[in-house]
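All protein chains but one are shown in place.
Naming follows writing order (A and B), and every chain is counted from residue 1.
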Amino acid sequence: MRISSRTALLALPLASLASAALLLPACDRHAAGGHVVGFAQAGAESSWRVAETQSIRNEAAARGIDLKFSDAQGKQENQLAAIRNFISQGVEAIILAPIVETGWEDVLREAKDAGIPVILVDRGVAADPSLYTTLIASDFVAEGRMAAEWLREKTGGRAKIIELQGTPGAAPAIDRKKGFEEVINAEPGMEIIASQSGDFNIERGKEVMEALLTQYGGQLTAVYSHNDDMALGAIQALQAAGRKPGEEVLVVSIDGVRAAFEAMVAGTLNCTVECNPLLGPMAFDAVEKALAGETLPKKIVVEDKVFDQSVAAEVIGSRKY
Amino acid sequence: MNLAFRQRWLPTLVTAAVLLLLLAAAGALYPGFLRPLVFANILRNNAYLGILALGMTFVILSGGIDLSVGTLLAFSTILLARAIEAGLHPLPAAFAVAAVGTFFGAGQGLLIHSFRLPPFLVTLAGMFLAKGLAFAVSLQSLTISHPHFDAAASFRILVPGRAPLTTATWMFLVLLAAGILLARRTRFGRNVYALGGSEDTALLMGLPIARTRVTVYALSGLCAALAGLAMTLNTRSGNPAIGLGMELDAIACAVIGGTLLTGGVGSVFGTFLGVLIFGSIKTALDFHGGLDSSWLRIAMGILLLAFIVLQRALSRSGSPNPNS
Partner (left out) sequence: MMACRTSSAVARSWLWPLAGLLLLLAFNGIFAPGFFRLAFVEGRLVGNPVHIAVQSSKIILVAIGMTLVIATKGVDLSVGSVMAISGSTAAVLAAAGASFPSLFAASLAAGAAVGLTNGLLVAGLRIQPIVATLIFMVLGRGVAMLIAGGQPRPIQNETLLFLGSGHFWILPLPPLLALAALLATAAVVRFTPLGLFIAAAGSNETAARLAGLPAARIKALVYTFSGIAAACAGLIAAARVETADPSRLGELVELDAIFAVVVGGTALTGGRFSLAGSLAGALLIQTLTLTMINQGMPPEITPVPKALVIVAVCLLQSGEFRKRAAGLFRRPAAA
């Protein structure tokens, strides 16, 4: 019985903490009168993703919109549940950053039946286009193509490349590989000598590069990475092996996060293809137009730009993420 | 209350009380939470998890654990999608996938029993194997389109309050009822409890230990395949990358429901309540909507912890504790 009273003593503060956690909205709610919009985010797995979340939350606050935020922690089932919960709460619009392309048909139909417009950001879905209002996204395949084209131009079409892939099965990994290969395969002087997954993170990027370097170090002339984090890890591995990334080994990556610009200024990264995560303003423009009854184009392409060392120093000051 | 009654029903009653408390708190905080629609959504959004947790309950009751169910679910969804894409009718495809899941589980059970291997490790290997197999079937997720499959996915019965009970929900509820009967009303169920309580005693009583243990893992594999089926009905697609960490959620649901990982103690209905608690917490956090990514994870952890501790406190104060 002694233990049970101790348990009860511990349960009390915990229960109050729990109710505090549930009570938080009371003080977090914005001024009444603004729209209520739900945002079903995929997760918080990269600095790119966190920047996207920030952009959308900031823009909602600036416009006096009450944003319902859900973070699916990388699980599609959580994201599906979040959309249904947004619908049953009666939000006026939903912003969805889908984890994968498939599986949204039913839940989008439910939103449509409830008269709630859905704005997709950063990835398309394999569903009837009439089920969503618009898609605001970069073109991952084009990003891979742009990286390859930059490399082709820089090397005059001669390169032995190690590719660091993203997480197996992830849409950006599949598309960025596809776009890159399209260009490389048409170029007889360019060859991907090894392609392994660095799981989109810096630690794995470094480990994989260390392993590949002992094997392919002799012939390697370029590294293509599906995101900046892995490229930064690869650069460290190259330096530790006595190589000169940025000079004798060209390093190209995608995303354009701040650390990548810093690496370009330092001369170790050659080029990054920007994939703009600051979609907040565009997303809420679309939300407000949809709520005003205007029709929107089915796809709003976010223009991605290539940044290399020649411009890194002058743009770095203006980078927000 | 007599002792047997307490031991058997008290944990379930306490879990039910905790669930009611949670629902009451969420209802008071968020207008519109306590509606049939929200409840129906909790059921359908967690149908796959419920089915996984159902199989997991039997495994845990037998004194084992099954870490392979999350990736086995993913493997099932992508296998089904691939089979239908290849022209197979959804019904035989579903039976084939269920058979694959059952054999997968039975294989693990055989390894565990015949060679006295630790279930944790064998099913960890199963987790990796199913993950690799899922990606071998297809690296990308596949949309399923077949008129009969679409019909099954679109089927729903609206209960008052325009709350839809979908095919996946029905699968969950029917399997739940079957699971309760299997655990309490059959010889197999009694053998599972006996095996988890004490293997030596079960052996002395002459119970078919080998058959029971292999069947338990086969059942868990079957449940993983059926949960995969429920998932494909929900998403009309197969996805090899789904199911990450789902085995841990399923274990958590069973444990919240009062099942002890040491085996022999717990109930299928308790697991159902555990799934509802888990789903309600997630739904309440969606209704809240004002937390950022870091606070969402912290709040999820604190809420889970609070309700588990509360449940421990309640069941302690109500039952005679042999240790104190």
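What we mean here is this: a contact is a pair of C-beta atoms (placed from the backbone, for glycine too) under 8 Å apart; a residue touches a chain by one contact, two chains touch by 3 or more.
What you see is a predicted model, and the numbers here were worked out from it, not measured in a lab.
Contact with the omitted chain, checked across B:L91, B:A136 or B:L203, is made by B:A136. The chain omitted from view is touched by exactly one of A:V36, A:A259, A:L278 or A:L291, namely A:A259.
Screening A:T155, A:Q196 or A:T221 against the full complex identifies A:Q196 as the residue touching the chain left out. When the omitted chain is restored, the residue from B:M231, B:M300 or B:L314 that touches it is B:M300. By the touch rule set out above, chain B reaches the unshown chain at residues 111, 114-118, 120-122, 124-129, 131-133, 135-136, 139, 248, 251-252, 255-256, 260-261, 292-302, 304-305, 308-309, 312.
Considering the complete assembly, chain A touches the hidden chain via residues 3, 6-7, 10, 44-47, 50, 53-54, 165, 168-169, 194, 196-197, 200-203, 206-208, 210-212, 214-215, 229, 232-233, 236, 240-242, 259.
Everything below uses one rule, namely that only the chains that are shown with their structure count from here on.
Put simply, chain A touches chain B in their complex at residues 1-5, 7-8, 10-11, 14-15, 17-19, 21-25, 28-29, 38, 41, 43-44, 50, 53, 57, 67-71, 73-78, 80-82, 84-86, 88-90, 100-106, 126, 167-170, 174. Chain B contributes residues 25-26, 29-30, 32, 35, 37-38, 41, 44-46, 48-49, 135, 139-143, 153-154, 231, 234-242, 244-246, 279, 282-299, 302-303, 305-307, 309-310, 312-313, 316-317, 321, 323-324 to its touches with chain A in the complex.
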